[in-house]
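Shown here: the complex without one of its protein chains, the others still in place.
So, chain A:
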């Protein structure tokens, strides 16, 4: 009897039951996972806007900036998670190391995106804006940036989905987020495989990524009515 129940609850399909059993914890981790994925993208975008603008404005700055950001992106996340606290003098188990590391990744990804997005704004349009009497800052926010939105939101979608997956890595070193489910699955599988928390982790990460991606897409659509007008011609 006992073995039968055990085998039912260790089936991969039991993940939903597992979720119900540990609802409060899992929802807490979902929330952690969500803000850890989103906040770094926002920070990254805020940093990437001026950096991307610089890379465009001073063409000599573009190649080195792209090399540096490319290099930063190749540092394994686990190394950053471990190195950031001692480097910045933080408590080793502070949850801050994750958003800091992810902000570095998001910035690296988005600098190129912003620079390329601004580069795709037609020269004539920028010149027309200048000729009509826009000052540089107003021109950036009212003309160049709005036109670069489609390229930038495409980059944001990549960044946010990548973050959902990188955050999970931090779960395996004991920081709270959905990654903890993989840690649990691993711990519970000592004698025989126990899949439900692992499957639950995958399902929740995928759903979270889909929802965040959809939100960015909606923001994109709200900001660019002009692109749909073109298509419906």
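The rule we apply is simple: contacts are C-beta pairs under 8 Å (C-beta built on N, C-alpha and C of every residue); 3 or more make two chains touch, one makes a residue touch a chain; residues count from 1.
By definition in this document, contacts and distances are computed from a predicted model.
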Hidden chain of the complex, named as in its UniProt record, picked from "ChsH2 C-terminal OB-fold domain-containing protein", "Nitrate/nitrite transport system ATP-binding protein", "propanoyl-CoA C-acyltransferase" or "ABC-type quaternary amine transporter": "ABC-type quaternary amine transporter"
Touch with the omitted chain, as defined above, among A:129, A:152, A:181 or A:216: A:129
Contact footprint on chain A, counting only the chain that is left out: 122, 124-125, 127-135, 143, 146-147, 149, 224, 226, 229-230, 233
